[in-house]
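Here the structure is laid out as structure tokens; the discussion comes afterwards.
The complex appears here without one of its protein chains, the remainder shown in place.
A, B and C are the chain letters, set down in written order, and residue numbers restart from 1 in every chain.
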Amino acid sequence: MSSSTPLLAVDELSVVFGGHGSDEVRAVDGVSFTLEEGRVTGLVGESGCGKSVTSLALMGLLPDRGVRVGGSAVMQVPGGTADLLKLSQRRMRDLRGSQMAMIFQDPLSSLNPVVPIGRQVTEILRRHRGMRGSAAAKEAAELLDRVGIPDPERRLREYPHQLSGGMRQRALIAMAVACRPRVMIADEPTTALDVTIQAQILELLKNLVTEEGTALLMITHDLGVVAGLCDDINVLYAGRAVEKAPRAPLFAQPTHPYTVGLLGSIPRLDAPRGEPLTPIRGSINDNIAWTRGCAFAPRCDHYTMECLQGPPDLVAVGAAAGVEGGGGSTGAAAEHVHRCVNPVRGADTADRSAPESPAAVGEDEEAQG
Amino acid sequence: MFAKSSRKPLALLAAAAALTLVATACAESTRDDGGSDASEPFVFASAGDIKTLDPFLTSDGETFRYSRQVFETLLEHESGGSEIVGGLAEEWEQSEDGTEWTFHLREGVLFHDGDELDAEAVCANFERWYNLSGGYQSSNNSYYWQSIFGGFAENESEDIPEPKFVSCEAPEELTAVITIDEYSSVFPGGFSLAAFGIMSPSTLEAVADAEISGEEGNYTLPEYTQKAGTVAGTGPFTVQEWDHDQAAVTLERFDDYWGDPAGFETMILRAIPDETARRQALEAGDIHGYDLVAPADVDPLTEADFQVPTRDVFNILYMAYQQEANEALADLEVRQALAHAVDRQRIVDTILPEGGEVATQFHPDTLDGWSPDVKTYEYDPELAKEMLADAGQEDLTLEFCYPTDVTRPYMPAPRDIFDVIASDLEAVGVTVEPVTYEWTEYIPKTNSGECPLYLLGWTGDYNDAYNFIGTWFSGYNSEFGFRDEDLFAAMEEASGNPNDEERVAAYQDLNEQIMDILPGLPISSSPPSIAFAPNVNPPNVSPLTQENFAEASWK
Amino acid sequence: MPTTPSSQNRSESREGTKAPEPADSRDGHTPLLGRRAAKVDRLAELMGRREEGGHGAGVWRTAFDRMRRSPMAITGAVIVAVFVVVALFSPVIAPYEPVAQTWGDEVFPNRSVFVGPRAENWLGLDNLGRDQFSRMVIGARQTLLVGVVATLVGFGVGALLGGAAGAAAVLGGRWGRQVDNLVMRVIDMMLALPTLLLAVTVAALVGPSLTTVMIAVGVAQVPIFARLLRGAMLSQGSRDYVLAARALGVRKHRIALVHILPNSLGPVIVQSTLTLATAIIDAAALSYLGLGNPDPAFPEWGTMLADAQRFLSSAPQLAVYPALAIIVTALGFTLLGEAMREALDPKLRK
């Protein structure tokens, strides 16, 4: 992370749903990261961990009522910087689509079923680039062509239900890149697609980043996607970052049990035959409030009483557990940080965790019951 | 984002909606509050649309209200009364035996189409009626002819009575002589019936070929009866249009009328079936008068300056005992017990319009033939219980019919009257099983004798006792279901007696006989009300409900 | 560090966790097994409160829980409960005979003299001197009867038709689809007849009576129930569990009766509640058209309202009481039905 000022610096972002005291839910809780030109930053975690909420908060697309957003997200915009979380709705509308764009998970439901594709592409050109009529249509066709949709003129007249899944996602990407935004957020862009199409779409995204120098925030639960695309990775659990690191160290030396667990959930070709997978037990719902301890503790094989004494802080890997001071640091000093008092130690990550698990399961009757 | 947006297009939509509402709902500033403009049409609401433009074909009161303004009869009733006076005939006389009626017609009477009235024209009408065939011979299409003049020249069905009409001759231009086969007290009253309105010779020519097609119960009336333009009478109004779509008949003043010209240039008769809706329409200024005012509405209307003249009493409401429908009713003691059980005074006091009174006999006291000496049946539930016990009918169960959704001049709020009587009967231990029919079904059901107890009444057509008691008790009648040959014979004899005094005495005697055998319980006679807007000079109201609207005008 | 919401919370909860600390420290000296148990206990304690939310509870249970918190459902349920209680115990509640014209000599409708509320007659007298309160109370029973029977007619016939069509469509193969098609055409036909018009015609042709009203209103609801149940069964039929049951060789009619039908009844039950409201209103309309119950011994709100409209200007209360009763009762059933629908609708449950 050598460049001077990041394109978008997110600091202590928090999103609270519910508001009126009763059932307050902290969906995102003090998440910080940066996006830089030409780099891909990943937000990884199971569904429900706060990834999508983070992206929607940055785009200003969360509903107005019943939501409190805290922290800051300073972005380089033409003529200076702006905190996305504090901009007026009107200003955000101007930025969305032109400076920042978003690609959504389900391409079918994300396209208006009763409006032709062409209209949905040209409306953004008209809005931000003032193009109309045939000029807009021509540009739209070029955009579709650029994202790899064959016979774009015909497709422009068609409706979303007439397109295949991959085609729809390409159309959505075409809309996202229509105004050459500087920041692009892709929220699980490949989850709903076939594997072969997934690869094509990822390739397309990768090319766009390298060609345009766009900063891409990649939100996914798929570690394969992360490994193939992301430069920096943030692992989120229950609304907080539990580990963050550049790609290489994270895959080589995951330290947070959750990250380890995620990696352990993937079948590996090089694993010995007959060796069981080591999934994380339970679901994202089996957690406790961060304020009471580590939210992951109920699912963690390594937790101790210490984990339940209060919220652990984000510290640089290697720092002693419980030592204060690393919290909130986002600078270059701590490239690899985690939020754990009982980190997994050692080098050969995934393989290591494997033998430990059965023992743990055997001891704890609730694990599989 | 979504929730804080500006509202321009929506505001437009909302504005459009508001405009529509305003356009439809905003007050009518130019609304007439009076009717001072003489050319403004006078609108009168009746309970139903007319059935036909030719009154001969119907027995429907709403049609007659129209036809009395357009057609005239040989004889009429005095304005506001029930005495028979000259109509198209200035004078008339009957032969000794009462079979020959000579009419001296008014001079210079013009039909609406320009024809002149003469004896030929009168006879042409009677000859036409007498010679009708096909669908016209159905009792549905010639009810009054059959009840007054019997059958036709050639009866096509055995059910049709023998003709009483013999001939109509015109010995002089303005003298018509009508011959019938024997005297009956229905004459001369029968000549005043609205069904026998005289039409112009040209009209008769035009309709000579008109036929009633279709089957019994499913007749299609000829076009001349449905569309204005063909029929022409001599009345103060001409019929301009019958708008089926609006259920409205438009009448125009006939400027060449022989008598005083009509007070209104235009008069519209319009149907509003619901009595409350009629009152509201009058209050809202949509109409200027209506008939059959509910008793409860009389006071509020009067307080609000509307005019509610009361007609004289010329009707009877009764509860009939059909003796064949329930054996118990064949026992005189039971009939009497039921009579003692009903508090008729309460019905008169609380439900009927002011001016109503308890009836002692099947005959209003305003008509000759009423007897002061009939047997009376006081309200006495204890006595009623005793009598029922004597008759061995402590557990009597009776079906009791009443009509729904109808108001008759003699019977406002049938259901209320039924409720009161039923509760009185229950109080003396009779179990009442209520049965209801719509009016059009009620008449055939009660006529054919299916109801043991039922409410019905009668408004007189003309001034003769026979029009009341003769209607019911001149022979076996399935409405009452009893045979009393002495009574029937006496009735026929009285009716055939051309001597007025003897006849009246005979009727008084008959009334006493009837109340002794008690075929039903006369309940009341009550004056039906009619209402007019404050700015109308109303016509003289008629006990026969035969108002002549030519007498009315704007104030 | 700025006092963001998160940091505030953190300090709060630290205080909150202090209380159980002694227990934890004592555990520090206990053997391994005990320590583990303590860990589990502590965890259970921390997670404890979320268990009540209950993920294991059935659809109906969760729906009920949701309804308990919905003001709409509570209002509706209270109205319906009051109505049903009044209807069931009406002879006990009514102070007088509803048909006794006890005060008949005090009311003069022909002179617009009416008697309003007073000590012995809480709602005054009607136009024939009967106690209005007693009539209203007894009327509740008649109204309930009409509503329930009409709904049962609609439900019964409709469920039979719709259930047969649905079962045939889901399980019957080609024959089944044809049966379904036939039944649905019949239902389409019935749907093409506007409900009240259908009821009016039936009532006009059969003659006015309480039975007529109940049948007419009920018949008008048949196609709605039929369509609803068929639709629900079709959507259930395409669920995986049906496929699984078939794969396991469960007999077809057993699948239909034991699996599909019970799972499809939700919307139909909701509709029954809503239909009760419709039935009460439609019955009132039929009474207004003169096709209602002619027997004054059994006062019914619709008849009372229709009958009292003629006194609206001189004694508005006579019409207003039954009108309000009808509106409030119908509202009660509608609120309850809508709340049930919302509670059961997975789309709205988010």
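Here is the rule we use: contacts are C-beta pairs under 8 Å (C-beta built on N, C-alpha and C of every residue); 3 or more make two chains touch, one makes a residue touch a chain.
By our rule, contacts and distances are computed from a predicted model.
> According to its UniProt entry, is the unseen chain "NADH-quinone oxidoreductase subunit K", "Formate dehydrogenase beta subunit", "Peptide ABC transporter permease" or "Monovalent cation/H+ antiporter subunit D family protein"?
Looking only at the record, the undisplayed chain corresponds to "Peptide ABC transporter permease".
> For the chain that does not appear here, which of the shown chains does it touch in the whole complex?
The chain that is not shown is in contact with A, B, C.
> Just one of C:Leu125, C:Met233, C:Leu305 or C:Leu318 touches the chain that is missing; which is it?
Only one listed residue reaches the unshown chain, and that is C:Leu305.
> For the full complex, which residue in A:Gly42, A:Gly70 or A:Gly97 touches the chain that was left out?
A:Gly97
> May I ask which residue of C:Val80, C:Val99 or C:Ala277 touches the chain that does not appear here?
Checking the options C:Val80, C:Val99 or C:Ala277, the one contacting the hidden chain is C:Ala277.
> Can you list where subunit B touches the absent chain?
1-3, 5-6, 8-10, 13-14, 16-17, 20-21, 23-25, 27-28, 31, 40-41, 43, 45, 48-49, 51-52, 140, 159, 214-221, 226, 244-248, 250, 266, 268, 270-274, 277, 280-281, 283-287, 405, 438-441, 444-445, 447-448, 450
> To test your reading of the contact rule: which positions on subunit A touch the chain that is missing from view?
Residues in contact with the chain left out: 56, 59, 61, 92-98, 101-102, 104, 106, 109-115, 119, 123-124, 127-128, 159, 161-162, 172, 175.
> Residues of subunit C in contact with the chain that isn't shown?
185-186, 188-189, 191-198, 200-201, 203-206, 277, 281, 284-285, 288-291, 302, 305-306, 309, 312-313, 319, 323, 326-327, 330-331, 334-335, 338, 347
As a convention for this text, only the chains that are shown with their structure count from here on.
> Name the most central chain, where centre means the mean of Cα atoms.
Taking the mean of all protein C-alpha atoms as reference, the closest chain is C.
> Go ahead and note the Å separation of the Cα centroids belonging to subunit B and subunit C.
51
> How far is the middle of subunit A from the middle of subunit C, if each middle is the mean of its Cα atoms, in Å?
45
> Roughly how far is subunit A from subunit B, centre to centre by C-alpha average, rounded to an integer in Å?
It comes to 89 Å between the two C-alpha centres.
> Please output the residue numbers of subunit A that touch at least 2 other chains, ranges allowed.
If we look for residues of subunit A contacting two or more partner chains, we find none.
> Within their complex, state which residues of subunit B touch subunit C.
275-276, 294-300, 346, 349-354, 404-405, 412-413, 415-416, 418-420, 422-423, 426, 434-438
> Quick one: which bits of subunit C touch subunit B in the complex? Just the residue numbers, please.
99-101, 104-105, 107-112, 127-129, 207-208, 290, 294-297, 307, 309-314
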